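The structure under discussion appears below in the form of structure tokens.
Every protein chain except one is present and positioned as in the full complex.
Chain IDs A and B follow the sequence of writing; residue 1 opens each chain.
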Amino acid sequence: MSNHETPVLKAEARGLNFYYGEAQALKNINMPIYDKKVTALIGPSGCGKSTYLRSFNRMHDLYPGNRYEGEIRFFPDNTNLLGSDVDPIEVRMRVGMVFQKPNPFPKTIFENVAYGLRVRGENNKRVLEDKVEHALKSAAIWEEVKNRLQDQAPNLSGGQQQRLCIARALATDPELLLFDEPTSALDPIATGAIEELVHELKKRVTILIVTHNMQQAARVSDYTAYMFLGEMIEFGKTDQIFIKPQDKRTEDYITGRMG
Amino acid sequence: MQPLTTDEIRIVIAKGKFRDNLFKAVGIFCLAFALLVIVALIADMVIKGAERFTLDFFLNFASRRAAQAGILSAWVGSLLVMLVTALAAVPLGVAAGLYLEEYAKRNWLTNLIEINITNLAAVPSIVYGLLALGIFVYQFGFGQSILSAGLTLALLILPIIIVSTREAIRAIPAMIREGSMAVGATRWQTCRYHIIPYAMPGILTGVIIGLARAIGETAPIITIGALTFIAFLPPLPFTAAEGGATAGLFDWVMSPFTVMPIQIFNWTSRPDPAFEVNAAAAGFVLMAMVLSMNAVAIYLRYKMRKRIKW
Partner (left out) sequence: MPANNPGDLHQVSDRLAYNAMRHWKERLIEAVLLAAAAVSVLTTLGIVYVLVSESISFFANVSIVDFLTDTQWTPLFDDAHFGIMVLVSGTLVSSFVALAVAIPMGTIIAIYLSEFADSRVREVAKPILELLGGIPTIVFGYFALLVVTPILQFVLPGLPGFSLLSAGLVMGIMIVPYIASLSEDAMRAVPMSMREGSYAMGATKLYTAVHVVVPAAISGLAASYILGISRAVGETMILAVAAGMQPNLTWNPMEPAATITSYIVQVALGDLPHGSIGYQTIFAAGLTLLLITLLFNILGQWLRARFRENY
């Protein structure tokens, strides 16, 4: 990573609080997300990293009783993703997401990848075919599935399913891609493929990734944030966080004294 | 590749939301319509039958004159048939459920029994009537009696009781079983002192639902040829019967009878509109019986779900 280039801001959390009913899950989070970089969120279970991630595409709006305070600014247009006047569906059309457990739809491989395009009203066969192929190539799964696009997606292996889900998210050209522990359900070889892919993808899309695995954060990310009990403890360049963390709590976590 | 502009995206979203709301309206309409039909059904019976809701209606026999006709023989018949049904179906159903959950080995016989129970639940009730006509009425010589009707309905609701018994038993965690066997109890002792008592609320729910189904069944009872005009009650044990003899303890089971649904059917099919009033009133009584039984069962089930988990 080159140190002299100034990173461009893609999004920024400002004074973000989040509540599941009465329980506060996020406490005054302030943090930048840089454009075309990979930012990793680490911390012990229950620290709020997934809750934070899911605020970026308003996933919490699906369940009653959830409440946000503060804002997440999205650039270049400086929209507040959490604004009450902003439609969560519009947010989700700009921000893609890949889940912990691969969740392909009970459809063919082709229709899985075309899903987001169809949601956007695209039904032209030629356009769909083009974009599906491109997305599958970007997700490094094209060679494995190009002859079986009409097979049912749930018949793929776990690692292939997860790359299919990445292709599905990429097909609509999201500006920000959220990964929620994308490899926790996969074996080491499939995990390696996904990590390589994340590294490749940051050329075209900003990535925010939650991971349980510190080595993974160190391997794939440019920036790392350490969260603990709903608070952002420390944010910085990944090398800096791992080599000389400023906060005692970050150091304890990284050196394995807790979590 | 040119991404959609913000305005284009907003149009797509607005269309989608419009469809969402349209569907929501249709959904609410369908739900309301289904409920409304039922409300209309109940209201119609209450209003039409109102003049018959007197004590006499419950204490009179059927009659050629609509205004004097009552449902005495019908509700007594329904209760007695239910008694036979419960006495036959509950022990059989619980025993079968217990066998399948606690004893059965995975073999062809168990599979056969399971597939059989699933398929029996889909057999139309009138087919049970034909079975009863051939076997109970003629083969066994039970005739068109309370016994024949009770056994017919018992076979009809057996799958319901077996399935709910099995579900109730399955909800009991293995540790209860292991705990009992570990202190040296036999399989039967485990069932007798642990499994059956713990599964009781679930079994009871199934029994009530089954009986509620049976009490409203008409077709199988008509099929065994039950008379539709009965102006007497089955002999009460130890009372004077015809010919100066004394009725035995179980003479009533062989007696001819009528039940509520048959009485309603009888009145509904008369051309004289005066009987419509009777049909409405009797229909309301039957529906009140069935719905209150079902309400108790549903209440029990929801209460069980909320009970502390193991």
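Definition applied: contacts are C-beta pairs under 8 Å (C-beta built on N, C-alpha and C of every residue); 3 or more make two chains touch, one makes a residue touch a chain.
Because the structure is a prediction, the values reported are computed rather than measured.
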>> In the whole complex, not just what's shown, which of B:V46, B:V76 or B:I117 touches the removed chain?
In response: B:I117
> Quick one: which of A:A13, A:L26, A:I72 or A:M93 touches the chain that's been left out?
Replying inline: A:M93
>> Contact with the hidden chain only, please: which chain A residues?
In response: 57, 59, 62, 64, 89-90, 92-93, 96-97, 99, 101, 103-107, 115-116, 118-120, 152, 154-155, 165, 168-169, 172
>> What does the interface between chain B and the hidden chain look like in terms of residue numbers?
In response: 13, 16-17, 19-20, 23-24, 26-28, 30-31, 33-35, 37-38, 40-41, 44-45, 91-93, 95-96, 98-100, 103-104, 112-113, 116-117, 119-120, 122-131, 133-135, 138, 155, 158-159, 162, 186-189, 209, 212-213, 215-219, 222-225, 228, 261, 264-265, 268-269, 276, 279-280, 283, 286-287, 290-291, 293-295, 298, 302
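One rule holds for everything that comes next: only the chains that are shown with their structure count from here on.
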>> Please tell me the distance, in whole Å, between the geometric centres of chain A and chain B computed from their C-alpha atoms.
In response: 53
>> Which residues of chain B touch chain A once you look at their complex with the stated criterion?
In response: 1, 3-4, 6, 9-10, 12-13, 15-17
> Mind pulling up the chain A residues that touch chain B in the complex?
Replying inline: 87, 89-90, 93, 119-121, 131, 134, 173
